[in-house]
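Note that this is a trimmed complex: some chains were dropped, and none of the rest were shifted.
All chains are identified by letter, namely A and B, in their written order; residue positions are counted from 1 within each chain.
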């Protein structure tokens, strides 16, 4: 089974799993989880340097940037302007013009403000950014983001950090069918089967943070996710059997002894 | 003289270049991005851009996020 490579904006990624760098018990454990996950792209947040306390070691000391592509996000931004400003700073702090674009619309759900998101996407694309917007599972919003020049669309499976799994599989499937850019399920995954389901629906990749960082054993869960993504993708490509209401024997019905 | 550094008031004896400011703050220039009075300053311009009284400076870096 030969799969097409996972390409975003002309860049090929070896893994269809993209993971975060937040909420880990320690930077050291994060590094081991990253290693175990097989991911070659990680998201990071852009925040003010802590002036008063310089002791804290740098996140980047624990990311092997030779094999990991860094994707700055605009998490926590509630307006297009905030997100644009943060994206620009992220570009300077890093070495790429990629951004995981978040414009949050509500504190409790952290669902996106699609209007502002589309607007910010248009601005950043004009400035030469490779924009990967976090949106909800709305096929129309995804189409508009694509039309605005997004390099991929990243519909949520469930609220960020909720671990509820893919709440509306039908929408993810529809988004995949109509999108011309990669579809990456971002947020909501809680365990391995959730990631496999996302891939079986046709998602090109899955982005997750809390499911791994918040597990009792992040390294083991990272390994679990690596397998789930590969397994789910292969299952999607393998042509699964149809669902039937009744049974169909897997052993021959003739040739029984004594009949 | 005083500037606003990452949202907080900060005292300076005299104007400083961004390089000098980072040096004073013991911050590795290669790991941060700087916004000076709402304008982003490219890293290669850190030596020439000078921070003076009343300026607003934002110094950011990458932290863990999802």
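Note that in this section a contact is a pair of C-beta atoms (placed from the backbone, for glycine too) under 8 Å apart; a residue touches a chain by one contact, two chains touch by 3 or more.
This is a predicted model, so every value here is computed, not measured.
Visitor: Only one copy of each distinct protein chain appears here; what is the full stoichiometry of the complex in this structure file, written with the labels shown?
Guide: Copy numbers over the entire complex come out as A x4, B x4.
What we mean here is this: only the chains that are shown with their structure count from here on.
Visitor: How many angstrom between the C-alpha centroids of chain B and chain A?
Guide: 33
Visitor: If we count contacts the way the header does, which residues on chain B are in touch with chain A in the complex?
Guide: It is residues 5-8, 10, 25-28, 31-35, 40-43, 58-66 of chain B that touch chain A.
Visitor: Over in the complex, which chain A residues touch chain B? Could you list them?
Guide: 20-24, 27, 30, 43-49, 51, 54, 58-60, 70, 72-73, 75, 85, 88-94, 160-161, 187, 207-210, 213
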